[in-house]
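Note that this is a trimmed complex: some chains were dropped, and none of the rest were shifted.
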Amino acid sequence: MVVVMSADATQADVAEVVELVRSVGAEAFVSRGVSRTIVGLVGDAGALGMLSLRGRRGVSDVVRISVPFKLVSRENHPERSVIEVGGVPIGPGSLTVIAGPCAVETPAQTLAAARMARAAGATLLRGGAFKPRTSPYAFQGLGETGLKILADVRDETGMPVVTEVVDPASVELVASYADMLQVGTRNMQNFALLQAVGSASRPVLLKRGMSSTIEEWLMAAEYIAQRGNLDIVLCERGIRTFEKATRNTLDVSAVPIAQRLSHLPVIVDPSHSGGRRDLVLPLSRAAVAAGADGLIIDVHPDPAIALCDGDQALVGADLAELAGQITGLAALMGRTAATAVQEPIRSRGR
Amino acid sequence: MVVVMSADATQADVAEVVELVRSVGAEAFVSRGVSRTIVGLVGDAGALGMLSLRGRRGVSDVVRISVPFKLVSRENHPERSVIEVGGVPIGPGSLTVIAGPCAVETPAQTLAAARMARAAGATLLRGGAFKPRTSPYAFQGLGETGLKILADVRDETGMPVVTEVVDPASVELVASYADMLQVGTRNMQNFALLQAVGSASRPVLLKRGMSSTIEEWLMAAEYIAQRGNLDIVLCERGIRTFEKATRNTLDVSAVPIAQRLSHLPVIVDPSHSGGRRDLVLPLSRAAVAAGADGLIIDVHPDPAIALCDGDQALVGADLAELAGQITGLAALMGRTAATAVQEPIRSRGR
């Protein structure tokens, strides 16, 4: 941290800051210039943070200079991590596609969507049983019935299941059915939920808050990691901006930045970013080209009657096109796409 | 809702939309123009919303035209509501100040802060026992110990207590100590929590999500109302924008707008909006002048050692100034400020 003293700060003001800093066991280095003095602090950020230096007499500004996360930081863990979900790897080297319906509606719809997903090269099945919806009058998901459907479809197709958890109280229930727990964009700073999934025995897919900075996103991951669960995959899904042509603005730069700051894999959700079917393909290509470790995509056998986000779900022909393009791009990026794989993947006795 | 057909939509495309709309019991009115046809829909928004009309052939856009909330809407409830918190009214006619420390640290600090708050005209005591913090390494609050301190200080000062709840599982516990449950900005779309406080027997202070639209905020209130609890007070607390001179940008326009759309009282948090002590007074005045029904303010007996947000807490001299200015402004706005009251308010056997 650096404390910038105001132009009219006195010697005594500077001395008080230095003393305060030393009182919590940290070091203070004073640099006096022509018009201003700055004090460099080195020590425990937590202890320094509690000093409320910004409110001190003679202090003009306090600037933080080191990253506030540790366990998920790449500084102490230069190798990028590979996270396994029911035997399927996500990380450098591979390009993993997760696909499925936004919401689980019926066994038939879910199975049909899973088969479409497989055809498009997906190796993991997504599907929502608990749906956080802006309106209390919108479809809220099937709950445990939906989890059972997902488990049945996994048995049928061999695709491990990724599904959302919205309440700390139901983490255990969801974990008993699912292979990966998803924390949604609106819950990225639901700290009780982060701590609950941090104690669970399943990998976590952490979506970026639609208005969260990359640093806040990594801090949310740190909450999970701090409880002992380091099997975390980050997912960029678009941020809220002034532009209204898209539902959200895909922040494609977040992919290389998060990969540089953290050792965790980073995937992209092109479906929710744009909120428009016609953008799913170009945004998928952009994400892979930017270096994403995977994609998570909405598919639906009949989008026109989808109970949730039908406007953005891919249909048959799009999927084949997606699979083809992804395979070509993955090769260019030095990754193996499972899209090339023809054999059904069999669940590995989870 | 209005469906805008694309320039190249056929008669059959239009007919299909009309049929689909009628199939869910709604009405469709077709307006044919020179270059485009539009279809006006009237009926149940929920049913219409499920049709995924945007994905239909020939459909260029779907525009929603009525407000999606009902119970909290002023359309069916033109009179503005007054919510009572431990006997203290919040709503038109009065100007209510809630004040206290950001976080409960010790009995002495909380009592001292409460007395400062009283001196500044506050009639409700705020204080955090469960703190949602961006970093897992920051102080997380005292938990139930903090709730007990708040209850003791209420006994001592007669000020009813407002405190935050962060987990559906602890709503009952918090409600057993507090007079009002606060839902924080990061939890505004934590729907499990909204439903839990909606089933509680205490009034709710619903902070606006820092990146939520006014409409989403009112939808969050609707979630609470739908579970049977209509004792909701809305709190504007600044939104996230590109401007970095303030922690957040106080959206003062949200006060008259939310009051026009909803019958619920609207108060303002000038402390968290700006994140700077020197802005608390001007923003408090602006909020009252814009028509706010009250304020919620951070105070701390010694901000320099505060465990949370010390940079923005008001101290002694500021408080007297605040009280004086608020009293003058309240009169101008046709409101009675409790700041004028000298008698200690006694808890009414809650």
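Chains here go by letter, A and B, matching the order in which they are written, and residues are numbered from 1 within each.
Just so it is clear, a contact is a pair of C-beta atoms (placed from the backbone, for glycine too) under 8 Å apart; a residue touches a chain by one contact, two chains touch by 3 or more.
Given the structure is predicted, the values throughout are model-derived calculations rather than measurements.
Shown chains number 2; the total number of identical copies in the complete complex of this file is 4.
Everything that follows uses one rule, which is that only the chains that are shown with their structure count from here on.
Centre-to-centre separation between chain A and chain B, using Cα means, comes to 27 Å. For chain B in complex with chain A, the residues that touch the partner chain are 45-46, 49-52, 54-56, 68, 132-139, 166-169, 186-187, 189-193, 210-211, 216, 219, 222-223, 226, 240, 277, 303-307, 310-311.
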